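Omission of a single protein chain aside, the complex is shown with its protein chains in their original locations.
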Amino acid sequence: MGQPQQPDQAEAEEPGAPGPDAGAGTVPRAGAVAPPAGSTVGDGPRVGYWPAGLAGGTEKPQLRVGMVGYAFMGAAHSQGWRTAGRVFDLPLTPVLAAVCGRDADAVRAMADRHGWAGTETDWRQLIARDDIDLVDICTPGDSHAEIALAALAAGKHVLCEKPLANTVAEAERMAVAAEEAYAQGRLAMVGFNYRRVPATALGRRMVAEGRLGALRHVRVTYLQDWLVDPEFPLTWRLRKESAGSGALGDLGAHIVDLAQYLAGEPVVGVSALMETFVRERPLPAGVSSGLASSGGTAGRGAVTVDDTALFTGRFASGAVASFEATRFATGRKNALRIELNGERGSLAFDLERLNELAFHDHTEPAAHAGFRRILVTEPDHPYLDAWWPPGHGLGYEHTFVHQARDLVHAVAAGRRPEPSFADGLQVQRVLAAVEESAEKNSVYTPTHTPTAV
Amino acid sequence: MGQPQQPDQAEAEEPGAPGPDAGAGTVPRAGAVAPPAGSTVGDGPRVGYWPAGLAGGTEKPQLRVGMVGYAFMGAAHSQGWRTAGRVFDLPLTPVLAAVCGRDADAVRAMADRHGWAGTETDWRQLIARDDIDLVDICTPGDSHAEIALAALAAGKHVLCEKPLANTVAEAERMAVAAEEAYAQGRLAMVGFNYRRVPATALGRRMVAEGRLGALRHVRVTYLQDWLVDPEFPLTWRLRKESAGSGALGDLGAHIVDLAQYLAGEPVVGVSALMETFVRERPLPAGVSSGLASSGGTAGRGAVTVDDTALFTGRFASGAVASFEATRFATGRKNALRIELNGERGSLAFDLERLNELAFHDHTEPAAHAGFRRILVTEPDHPYLDAWWPPGHGLGYEHTFVHQARDLVHAVAAGRRPEPSFADGLQVQRVLAAVEESAEKNSVYTPTHTPTAV
Amino acid sequence: MGQPQQPDQAEAEEPGAPGPDAGAGTVPRAGAVAPPAGSTVGDGPRVGYWPAGLAGGTEKPQLRVGMVGYAFMGAAHSQGWRTAGRVFDLPLTPVLAAVCGRDADAVRAMADRHGWAGTETDWRQLIARDDIDLVDICTPGDSHAEIALAALAAGKHVLCEKPLANTVAEAERMAVAAEEAYAQGRLAMVGFNYRRVPATALGRRMVAEGRLGALRHVRVTYLQDWLVDPEFPLTWRLRKESAGSGALGDLGAHIVDLAQYLAGEPVVGVSALMETFVRERPLPAGVSSGLASSGGTAGRGAVTVDDTALFTGRFASGAVASFEATRFATGRKNALRIELNGERGSLAFDLERLNELAFHDHTEPAAHAGFRRILVTEPDHPYLDAWWPPGHGLGYEHTFVHQARDLVHAVAAGRRPEPSFADGLQVQRVLAAVEESAEKNSVYTPTHTPTAV
Partner (left out) sequence: MGQPQQPDQAEAEEPGAPGPDAGAGTVPRAGAVAPPAGSTVGDGPRVGYWPAGLAGGTEKPQLRVGMVGYAFMGAAHSQGWRTAGRVFDLPLTPVLAAVCGRDADAVRAMADRHGWAGTETDWRQLIARDDIDLVDICTPGDSHAEIALAALAAGKHVLCEKPLANTVAEAERMAVAAEEAYAQGRLAMVGFNYRRVPATALGRRMVAEGRLGALRHVRVTYLQDWLVDPEFPLTWRLRKESAGSGALGDLGAHIVDLAQYLAGEPVVGVSALMETFVRERPLPAGVSSGLASSGGTAGRGAVTVDDTALFTGRFASGAVASFEATRFATGRKNALRIELNGERGSLAFDLERLNELAFHDHTEPAAHAGFRRILVTEPDHPYLDAWWPPGHGLGYEHTFVHQARDLVHAVAAGRRPEPSFADGLQVQRVLAAVEESAEKNSVYTPTHTPTAV
């Protein structure tokens, strides 16, 4: 029986493709459950939008999720957990067990809205619960390390939003803890969701296939414009103590990870320039959720993070790169744009048109060559066999559905998920080198090689 | 009852905007429930991703949905019903009560996957159930009329997939029945989901605001390519008895409705040309779900529907139009493209880039004028206040979430939903005029004016 | 010696490639001169921007041009004749011998500006001159037939602007006369310059190579907006007696020719709708040059031509087509857009981005397929070996340079140029069928098969 939604036997690391038979798992697993025997994917013609022979999801083992934080990312992760098992054929059924936040009324309302069974107001209580298998951390970066370390220590799987931490030291501890936890069968993943856009996952596949040849250039920008107005209030995202950094940690973390992911190699050094254009902003009087605030204002306060970070860099292979993250690019709303140029071909992607990937095949005769626009909506594109017919595109939130899907497969198989905490640490090291370079008059600053991990 | 394409005077009719105070309802309603007092949408600064003061969804009245058909459209509608109440603040909570299909195992599997509480194998049983408030019809067009008429007669609200029916006669009966049912407080809507792309809803708003001035041109294509391969099997979509017509009913229905919706006026006549390029195809041996089939083939059969339909036409105002629907436009996957040119401005939309709307303001000085790309992801764009920050786009399936949202609001308010069955009938009349013109050597053929409705 | 600017020995009919050795000419030629023996092109690496071994242009025979008409087209043709021999290595040197217009002062000023040696105020005088080899007709359509017939009768080569004539009867006489003149060694060409955009010429080459396979669809629009303002004056282009028709003859002629050229086959029938949106306009008081006028106005007059023409049609092979020509598409300035869909691939072109051709290769795996943007600026693209490095684009007027180049080669080789008057007649027949269909309620109207030619 063809079961089109189920993933195939392809290499376990490829996004959109799950792990091999769980029986192949080589590490001890606590609570992980094998997928249905004989589970296969993608073979045979596509007969419909559900698996005709499926015995019913109720009998599957559950993966009980407890989420900390309930704002923008909390909403996005909720969509991911709720939808993943409806669209993909998963070995475990995600259960929205409990959501945690300090304001009891607000977290209750959020739980009702998004379908979380319970609530907590103290993340330590959440972690202490027996009926939680996985802790999903959606708080600002300053609390990531503490929560993640405690959750891993408590025997939970952990999904942690990016950036992994606000400092390299924290990130290093987290990566060590993740490695130790893995030996106990517990998994840790960092939420670089843009790896899970079908178009970027396809791009990674094409690079890995050698379609770009020797890499020469990576250029990537992440342009937004929501801070252009000098009267935009001083939310937590604009304070170093909560956010760690500004555009750098928020947007720069994404593009460093995505660039390294697509290139398949690390950034080894950078030269950086950072700037804060508007150095004082109105203090919000009421609730602040990061991207917006309610209520009036109460005086003005200093912006203590960067408005923009620009840096050039080198990859391990000798390819050169340029990066730019900003919240002041008027008219650009979410313009994460990346281009890779190799000796044999090039790729280009723009998050504002996330269903498309541009590819230039330089091995073709010049008379017929050119960047082609691949509409990444075909059944044999990553993640797409479970979705809609060609041309019927996906949106931003689907990256969280795919993230949940891939993590569930990893848990079931006892396999290290990607991006790992070590990947998150590597990004953190690059961000630290950026800050160091910016402080040292832009001098070229090597990224410290990971040693502990 | 006038011309269904013209927007109602009430602000409430705007897609993405909620209904007025339910107390304003002027027709009897059975089972409809007022939204929470004070419920408003989109006013005030945005404080987060859920309403802080909401008392909790569990106390809301329910809207219990029974769905007939469970293939492509069934999956899409499931996503819509499951998600609408999680994202939008709805006056009623949609409940996925039961799904109906002839193959008991398959429908059971689908119900498990998508979260439908129960199953039925006979739609008459579904309709007979007391615990169903709304029947959602996702079957091929040949069964729409029978099911919808029975469901309305049984006192259910009805959502019927497009095209409304396979013939004008059926559609007329359905429109009459819908009108009668409305007097009893029961609502009927047809599933032209492309009205609920935020970009098209914004386009409608801009036309209604007069930004285009006197309309001169509408040109619209719906281009797909999945039939180019002559070995693609003869599924139900290629047989007149099940599908009614080919590209015309499937794609042409969408573009006729969308053109009339955006223009705000009806097509009054057409001149058409239809063609079947591949007249014989392999018979599928196994299950056929419309866009694909499993199993082998068993000989060849005649394609009895059109592969393409092209027509020119006139709108009531004197604007001229061109339409093209095809499944043979190699490389075009879902290219529903529409452009409207008016004396004061123009709009253009492409479903393959559904988060964008192009607008040319002809009242600006020529030196600075040009088509602008509006990224339709701002909080004050239709439906967007409930979704993500600017630049974080939506996908195809969100149209079904919005459709569910709007229908729930209409039911709660006892207000006629749009597009109504009368709107569906108007589309059917245009399609019939197209077929008549094509049979009569393309002679210009007026669209019969609606009389009964 | 590599002489990169010189054309190669490729098939004579391909645009951008000149004829074979003139010695191969099989018809009598009067005044035609063989190109330099051993002329070859494009072999060897490109060494520079002039032929190192060229003996000097002064010794080449001349082609003395007399031009009738001196407005928009006159200026464009002047650029073509003046530049062609500077960029391309031509067998004959074009000489701007004389320009003719009724207003002696104005034509003198134009001659001085554009470098025409002499002037005439009566085209009969121009034709009577011994020192004119080729008559270039740039007047409105109502005088084409008379001038062209007289010029051919006087033993001149003729280049006639499009549309060939204002009626089929005139065009037929012209095609017959051209055929008779050819027997006397005199050539006639019609000025469909859009065949000579490198991108369209490349498109034709790709179609001829079979890259599209069986043709299914052609859709083409030519959208302008300069008549949207109802106060735009009633110039000659808006009067049937001078222009023959409106958007149809002006824009429609171009797209019918380009569609037939790219498809490589004729349109065999059409169903049409024509409309005049603004039926009365101010009469210009002063000089009118077609696209603009000076001076004030003197009352209002009736517009006697179409503002727009839309038609569907069939090609000889069974492919279907849609056409739209309009001067009311607000925001579209020169949007000649054509797309061809075949079983194996598709092409798309937009005159507003004339250095690009989009190509979809449907024989590639779906996972990597998509429309590619070919930047048509490579040395092995048509006409490009004589111009700039890759990526350095050409403009509108270059089509006239290429037209002059190709005609000079044809004259030197005594070879029939394309598009011929027979090609112009075929376009005229399609336009006549369009007008006939529009008058007959859009009924499908076959294009009369050429018989005399």
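Odds and ends about this structure:
Labels A, B and C are assigned to the chains in the order they are written; within every chain, residues are numbered from 1.
Throughout what follows, a residue touches a chain if its C-beta (ideal position, glycine included) is under 8 Å from a C-beta of that chain, and two chains touch if they have at least 3 such contacts.
This one's a predicted model, so the numbers in the text were calculated from it and none came from an experiment.
Within the whole complex, the absent chain has one touching residue among C:N166, C:T330, C:T377 or C:Q426, and that is C:T377. Residue C:Q224 is the one among C:T200, C:Q224 or C:Q426 that touches the chain missing from this view.
Only one of C:M67, C:V220 or C:A335 touches the chain withheld from this view, namely C:A335. In the full complex, subunit B touches the omitted chain through residues 202, 206, 359-360, 365-375, 378, 380-381, 390.
In the full complex, subunit A makes contact with the omitted chain through residues 216-217, 219, 221, 223, 225, 228, 271-273, 275, 277, 308, 310-312, 314, 318, 320, 322, 324, 326, 328-332, 339, 341-346, 360, 362, 369-371, 437, 441-444. Although one chain is hidden here, its contacts on subunit C can still be listed: residues 2, 44-58, 70-72, 74-76, 78-79, 82-83, 86-87, 89, 105-106, 108-110, 112-115, 224, 226, 286-287, 289, 291-295, 332-335, 351-355, 375, 377, 388-398.
We take it that only the chains that are shown with their structure count from here on.
One inter-chain figure worth recording: subunit A and subunit C are separated by 55 Å, centre to centre, where each centre is the mean of the chain's CA atoms. Touching of two or more other chains is recorded for residues 332 of subunit B.
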